[in-house]
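First up is the structure itself, then whatever we jot down about it.
Every protein chain of the complex appears in place save one, which is left out.
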Amino acid sequence: MAEHVHQQIDEEIRSMAGYYMVLQEGLLEYNGREVLYLIEAAAADTSCCGGAGMGFIMVPGYIKSLKTHQNEEGLWVSDVDRISDEDERGELTRLLKQNNPGFQQVNFA
Amino acid sequence: MATGIRDKVCILGMGCTKFGERWDMSAGDLMIDALRDALEDAGLEKKDLQAAWLGVHIDEVNIGKGGTYAGMNLHLPLIPVTRVENFCASGTEAFRGAAYGVASGAYDIALAIGVEKLKDTGYGGLPDSPAFGQEMIFLGPNATAPGLFAQLATAYAAKFNLPMERVKEAITHVSWKSHQNGAKNPRAHLRKAVSKEQIMGSPMVAYPLGLFDCCGVSDGSAAAIVTTPEIAKKLKPNDPLVKAKALQISVSSGEEAMFDKWDGAGVITTQTAARRAYEEAGIKDPRKEISMMEVHDCFSITELVTMEDLGISPPGGAPDDVLNGFFDLDGQVPCQPDGGLKCFGHPIGASGLRMIFEMYNQLLGRWPEDRAVKNPKFGLTHNLGGIPNGNVASVAIFGVD
Partner (left out) sequence: MVGISSFGGYVPRYRMNRMLVFGSMGWLNPVIITNARGEKAVANFDEDSITMAVAAGMDCLKGVARDSIGAVYFATSTAPFKERQNANLVAGALGARDEIRSADFGGSLKAGTSALLSALEFAAANEGEKAVVCAADCRLGKMASTQEMVFGDSGASVMVGGDDVIAEYKGSFSVAHDFVDHLRGANTKYDRMWEERWIRDVGYGSFIPQAIKGLCEKHGLNPAEFDKVVYPCYYGGARKKIDGMLGVEGDKVQDDMLATVGDSGAAHPLLMLSAALETAQPGQKILLVSYGSGCDAMWFEVTDNISKVQDGRGVSRWLARRADLDNYQKYLVWRGMAPPELGIRGETDKETRWSLIWRDHKAILGLVGEKCKACGTQQFPPRRMCANPECGVVDEMEPVYLADKGGKVFTYTGDMLAASLSPPAVYGTVSFNGGGRTVMDFTDCAVDDLAVGNPLDFSFRLKFYDPKRDITNYFWKAIPAVEEVK
């Protein structure tokens, strides 16, 4: 089991190379459980070879308990089960890409 | 018989501008600020400068070629101004030129100034240029720096039989630690600390490097004024003096690119320059004797392998050291106490001098407690320019005694 910290929607998380942000959170029914996924956007607008960016989907895992408490920064925290099985990852990648055309990257925490 | 540079050069004063997207400043404007601060710190006037070395890598939009831009923008008094360029070691090369100038006895006071203004191209990132010659446009890959340095990761993981997750864990800590430090630094471009969750949640940019494993472009300038220890003692009789203990540069021989021996998991030039630098400085056990480091963290994977290339971590031991906090600000050998390229960005000609600026001020105990290294003896700076299989590495060591 692991903890997922829910970042603020539409807030730039900035690195020296660029930023990314969460556009939307979603829940997908799969395998009789709910999978938490984040629709995100990134722009490498200050990187050394910059100008690129991407839409990507992050999958923290299966929801165990959604938004159990807030951390010191006031952000909600959920308990999740990480998804490590290759076949599950493959199938979820396929489903998420199908439902979200244009998103090239699906990453698993 | 040559005896190296140890204890033959003193830094009298240094200046460093705030790094960032300095839309309002030209390269000349930035240099004016860096020079003014360096002269003030040294207690000298412009007319005291006898020779200058200008470090610039890629800015042809502002600076063009030759040394005239510096001479004319800073209104230097008709002194020699030599433009030097050696990829990311350009700033260190400027320092090296000035150091040899005074160590040779040819000059009493010399200036090393580095600058890069990268925000006038109209697009993000470094300007397009055949940095490796036109032949490479045919024979080389359609690549970027992140992708080429990312190659270190697959080689390192293969060499030490590590799952890529372990490498990612270590490089996440590397970035996290630098952002913690940079948040406290008023000169840094990026001053926001980030959590490890935020770093790990970032998208993949060049496998396995994510958005937080890469540095970025920035504008900035830094300067150093150097002299011999004898002259420095006369000018500043009551102050501790920072001396250069070693200045080493190593350029690739072509072996990594074309011969089969190199394992791809570290940088041969860094290893070579480090070995020679320790010898020059009389350091026998770098892990114990080096107090702090500013290394070339253009990419977090580079910093990771550099810990081993510099002989601080044993082969395969860098991930453990990193995750144990060995290189954190309160660790055994703080690395990137100012936040590094991760927080300052990389105005190429200035970076080497910015690193020296950090070591210099730390050695003189000038920083507030929240970002000071305790009782430092030797500070090491490291630059790496080019690509892992064809590059220039510089290792410089400074000390105060």
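By written order: A and B. Residues from 1 in each chain.
One rule holds in what follows: a contact is a pair of C-beta atoms (placed from the backbone, for glycine too) under 8 Å apart; a residue touches a chain by one contact, two chains touch by 3 or more.
Treat the numbers as computed from the prediction; the structure is a model and nothing was measured.
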Given B:Ala143, B:Ala183 or B:Met200, the one touching the chain that is not displayed: B:Ala143
Of A:Val5, A:Ile39, A:Ala52 or A:Ala109, the one touching the omitted chain in the full complex: A:Ala52
Absent-chain contact - pick from B:Thr121, B:Gln180, B:Ser195 or B:Gln332: B:Thr121
Which residue of B:Ser26, B:Gln151 or B:Ser195 touches the chain not shown here: B:Gln151
Subunit A residues that touch the omitted chain in the full complex: 44, 47, 49-52, 54, 104
Touching residues on subunit B - with respect to the absent chain: 121-123, 125, 128, 134-135, 137-144, 146-148, 150-155, 157-158, 203-209, 253-255, 257-260, 264, 387, 389
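Throughout what follows, only the chains that are shown with their structure count from here on.
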Inter-centroid spacing, subunit B versus subunit A (mean Cα positions, whole Å): 34
Interface residues, subunit A side, partner subunit B - complex: 4-5, 7, 13-20, 38, 40, 42, 44-52, 54, 56, 58, 105, 107, 109
Residue numbers on subunit B that touch subunit A, as the complex places them: 21, 123-126, 144-146, 175, 189-190, 192, 194-195, 197-198, 200-205, 211-212, 214-218, 298, 341-343, 345-346
